[in-house]
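Every protein chain of the complex appears in place save one, which is left out.
Moving on to subunit A:
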Amino acid sequence: MAAPGGDMQWCFSQVKGAIDDDVAEADIISTVEFNHTGELLATGDKGGRVVIFQQEIENKSLPQFRSEYNVYSTFQSHEPEFDYLKSLEIEEKINKIRWLPQKNAAQFLLSTNDKTIKLWKISERDKRPDGYNLKEDDGRYKDPNSITSLRVPVLIPMDLMVEASPRRVFANAHTYHINSVSVNSDHETYLSADDLRVNLWHLEITDRSFNIVDIKPTNMEELTEVITAAEFHPHQCNTFVYSSSKGIIRLCDMRESALCDRHTKLFEEPEDPSNRSFFSEIISSISDVKFSHSGRYMMTRDYLSVKIWDLNMENRPVETYQVHEYLRSKLCSLYENDCIFDKFECCWNGNDSVVMTGSYNNFFRMFDRSQRRDVMLEASRENSKPMQVLKPRKVCAGGKRKKDEISVDSLDFNKKILHTAWHPQDNIIAVATTNNLYIFQDKVN
């Protein structure tokens, strides 16, 4: 494994997507996910499409070109729907993509919009049968009387064709908007979470799911918090966590009871009363929760910070990183323009030594846990020459602005990086701006 993020220099590799400044709503990227080997990179967008990129195999051995990804498959996962009973439109936006571990030649992934989860099979076809006895090459049937001899059809090579087919549709199990999907380490079940409930599914069974968490109060007027994210433990198939809008993470053990309304562990950090404001509840809402690959830690993202929790310590996080503390004085404006509701995701690198998350102005941050260093980088077309090294960026919160610093008032809050992903085994990262996907790799000396 290469050196952690603090010492590392990051280079631009590729950018995918339209160059136009005028962004079509359907092209806005809504989720990014590497598969378990890192060979495939999937993106979902607001238009309900999934685009899968594949790492170029020929370049894998060339270190400086190993992060070249090309389009592998594109398909329409979800379509807009209309719930006639409630007079509600169901958006086709892909909220989450999760890859299943590969079992055979085909790849499988789960994609979800607000209401329906689908299991997709992505398979390659590079051979086709030739030499049918009863059919012509163009598909027309022969007259059986004209056949004088028989032959055995053979498979001949053809241009690679990648097919995506929906194998399962898991529908009608969520009244509220689905925010998370997580595949269990048993590779047979997965969970889906909406604002108030978490359901457990079997990948083979679509007509029923088990509700394992239900925080809906008897009287909806008593509702004080919602579920914001949920994830299975990477190794313990009985353990999962879910985060809430109150900044609380609950760890549940499915062995304790069928309904996991009572948590096994509760992770919460008391609020600092000196930071109390009108927006305290909003900025403490957790937007993402991710277990470390080791399974010992978990990371949460709220509006201003990233926190690392040790699963053995519930009363406070072991590490806290401020992503953009300079925004604390701007919360009122961010509330007005709705940016305060942005849900930033976070991710671990392969060996859990570095964490990454996005920010505004197309900035994203990496925090090196072992070396206690952090860096802020920018994904922009201006820095997109091949192998161009990214320069660290700095935001000036107030006072005299130094050279190369950007003032907090100059930040573009329409340019936000909500979704990032880190290759599971290599220092290759995928960073999604509004409608572009940037791929960076570490500099090879």
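The criterion applied here is as follows: a residue touches a chain if its C-beta (ideal position, glycine included) is under 8 Å from a C-beta of that chain, and two chains touch if they have at least 3 such contacts; residues count from 1.
One rule holds for everything that comes next: contacts and distances are computed from a predicted model.
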item	value
Hidden chain of the complex, named as in its UniProt record, picked from "Insulin-induced gene protein", "Immediate early response 5 like", "Small ribosomal subunit protein mS29" or "Proteasome subunit beta"	"Immediate early response 5 like"
Which residue of A:H177, A:H202, A:R296 or A:K443 touches the chain not shown here	A:H177
Residue of A:T218, A:S274 or A:N315 touching the missing chain in the full complex	A:T218
From A:E268, A:E281, A:E314 or A:E405, residue that would touch the chain that is not displayed	A:E281
Listed residues A:I156, A:C332 or A:M387, member touching the removed chain	A:C332
Contact set of subunit A toward the excluded chain (per top definition)	85-91, 93, 114, 175-177, 179, 195-196, 216, 218-226, 228, 245, 277-282, 285, 332, 335-336, 338, 341
